[in-house]
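I'd like to ask you about the structure that follows.
Missing here is one protein chain; the remaining ones are kept as they sit in the complex.
Moving on, here comes subunit A:
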């Protein structure tokens, strides 16, 4: 079906242009800035929703311009890209509402919102990239525009975290570039293709080179998706303001890495070629180690945001695990976790931000009885945490169910053991927080950091986590209906992957 080729470009411009304009506004023009920004977000959300609806009916949006000889900048919005786009556009809107409350009264807000918007722009580019060059282009852009957000407070700790982030990200980007160029020399621009672009290229005798390229690409992508041992930057980046952590963990940076792994395995190499090269087994092992190590490290942390960060390390590897265990169910479990983890983790970070901003508490050991003061916040937190553990019918359950099903179908039992062990660890690091907050008595009166308001905190801080917590319930409950992410994944499976939708939702 013919679709407007400029739509993908408009999606980029809808966040790029307002962000650039905002750099020019001073903090005195906060009102104008707010409305410009929110307007841009609503436009972007509408654009991607309209595109998703038409894509469901079979439309494919493609826009391309020549960038280098033989290599075009291709933006292509198929179902997989739109899954990521809808997620990022929706959560961007919620995060901005939240940021309006969180950042109020702090300096350099224009810079903050400007780079925040650029970060979302780069994410949209990563989502829509139609070949490896374009993917690399936006992936590196993402590194650059996230750096100012990580060091936003310009404190000693923030600068240190920024340095760590850059070291990892630029080294990773270099490995990725080497892989991309080597592959370009072997096989040309490598458009992302259903079933794998290389499967048809007849590179049978290049096994060693292809394996090396796969390793380089995964090294590069593994940094952003925090695959152990390339994860070191993620816990350090926790010094960023809460809205940044929320977006970084839910959609932008880490998901860009996981999304790249998905593209490389399914649409560059293709499952059959990757299996033939024998690279998926080691990738699955790396993912399993990351799942367990991340959970284990989360358990050791007393700082709430750090615990959440290690939890991200662990949860992201579910996506990689799903990708590397071939088969329709495991794949569905991996892809759907992009969305499920997004809504759950953003809720948790929103809540952590509310607690820090309202009561000045950042450590888990200080959270005794905090639910008495912030009941609604802690309801949202608890829902998301239980979802992370995989309690049915919440979002995380759907993921784990499909991952387990996929592993069992393949006759591999060790991933099941990893899933069970990780669920136990998830419970071990989330339940104590819930227990403390709800069942322990507060050690004394809380120190209020914000002026009293009608609700338990500023409504702009409270609304976003409540919305995302509700989504955690809804995407789980409605998983197999038209509105669920899983349903959309079956569309992806049909359109972009070598699977039939019936294999996912019978």
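Everything that follows uses one rule, which is that a contact is a pair of C-beta atoms (placed from the backbone, for glycine too) under 8 Å apart; a residue touches a chain by one contact, two chains touch by 3 or more; residues count from 1.
The criterion applied here is as follows: contacts and distances are computed from a predicted model.
Enquirer: Consult the UniProt record of the chain that does not appear here and report its protein name from "Rieske 2Fe-2S domain-containing protein", "Branched-chain amino acid ABC transporter permea se", "Multisubunit sodium/proton antiporter, MrpD subunit (2.A.63.1)" or "Cytochrome P450".
Expert: "Multisubunit sodium/proton antiporter, MrpD subunit (2.A.63.1)"
Enquirer: Using the touch definition up top, pick the residue from A:156, A:205 or A:482 that touches the left-out chain.
Expert: Going through A:156, A:205 or A:482 one by one, A:156 is the residue touching the chain not shown.
Enquirer: With the full complex in mind, choose from A:13, A:43, A:56 or A:178 the residue touching the hidden chain.
Expert: Considering the complete complex, A:178 is the one touching the chain left out.
Enquirer: For the chain left off this view, which of A:9, A:25 or A:67 is in contact with it?
Expert: The missing chain is touched by A:67.
Enquirer: For subunit A, enumerate the residues touching the unshown chain of the complex.
Expert: Given the touch definition above, subunit A has residues 66-69, 71, 136-137, 140-141, 143-144, 151, 154, 156, 159, 162-163, 166, 170-171, 173-174, 177-178, 181-182, 184-185 touching the missing chain.
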